[in-house]
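Incomplete set of chains, arranged as in the complex.
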Amino acid sequence: MERRVMLLNGPNLNLLGEREPQVYGERGWEDIEAELRQLAAEMGLELECRQSNHEGDLVDWVQEARSGHAGLIINPGALTHYSYALQDALRALVIPCVEVHLTNPQAREEWRRESVISPAVTGVIAGFGALSYRLALLAVRELIKNTK
Amino acid sequence: MERRVMLLNGPNLNLLGEREPQVYGERGWEDIEAELRQLAAEMGLELECRQSNHEGDLVDWVQEARSGHAGLIINPGALTHYSYALQDALRALVIPCVEVHLTNPQAREEWRRESVISPAVTGVIAGFGALSYRLALLAVRELIKNTK
């Protein structure tokens, strides 16, 4: 059975902890990733984390996840709101996929209220800060069990 | 410390398992509730589940949750899309609140894409079927820890 879960972070998520901490929280990504890796290990999963500011990289990686991976977690950052290319790539996935947001986009600017990504994912978890990622990992584990 | 978590289901969620099972899944609510209660007990929480087809009941109960409760989980059903009264009630809460959906509203009819509830909750979990509730319970536990 596949044990690898790909976790993708979109544009500007490499600035976590530095960018607008009152909005996105004060923890940096390294810290969050360490915690997630440990949680994954406890679940018998292997977490593979990548970040890019390039839409094309994310599309490439989603395509790569089509083989050798059991699940996908993606926080598309601002691409959430206009990257139909990412939607198309996600539609071509058959493994479980969870869309994650640190903040609750419905409680922010008008343009953050529409996600062009959501129609192509299994489910969405938004608004819990770093906890959103942990919940996504738990969700992926359950979804993998069900699809086996 | 408060250990009670209120879980509210809105209109038609009493039909779970009977209504459009290809959309909402085949498990009935009793079954899901039993599983959630056990999970809550394991976490040291007490789960209090209610359902109503009346918007006013839900508003009353959200107000009731203002005292003696540590967290709120709410699946507002179709009220998600027009009950500003429920939004106002939720805004008046200070305990953590998680909005839950069985399905992924962004992947369904146009009118299901807007939630008037989301701007007033801590976070949203949608699209995982009965698993959405379990994740919400996990989220509430973590949020309670942080607010203590």
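As written, the chain order gives the labels A and B, with residue 1 at the start of each chain.
One rule holds in what follows: contacts are C-beta pairs under 8 Å (C-beta built on N, C-alpha and C of every residue); 3 or more make two chains touch, one makes a residue touch a chain.
What you are looking at is a predicted structure, and each value in this text was computed from that prediction instead of being measured.
J.: Of the full homomeric complex, 2 copies appear; what's the total?
T.: 12
Methods note: only the chains that are shown with their structure count from here on.
J.: From the C-alpha centre of subunit A to that of subunit B, how far is it in Å?
T.: The mean C-alpha positions of subunit A and subunit B differ by 23 Å.
J.: How about subunit B: which of its residues touch subunit A in the complex?
T.: Within the complex, subunit B contacts subunit A at residues 104, 106-107, 113-115, 118-128, 131-132, 134-135, 138-139, 142-143.
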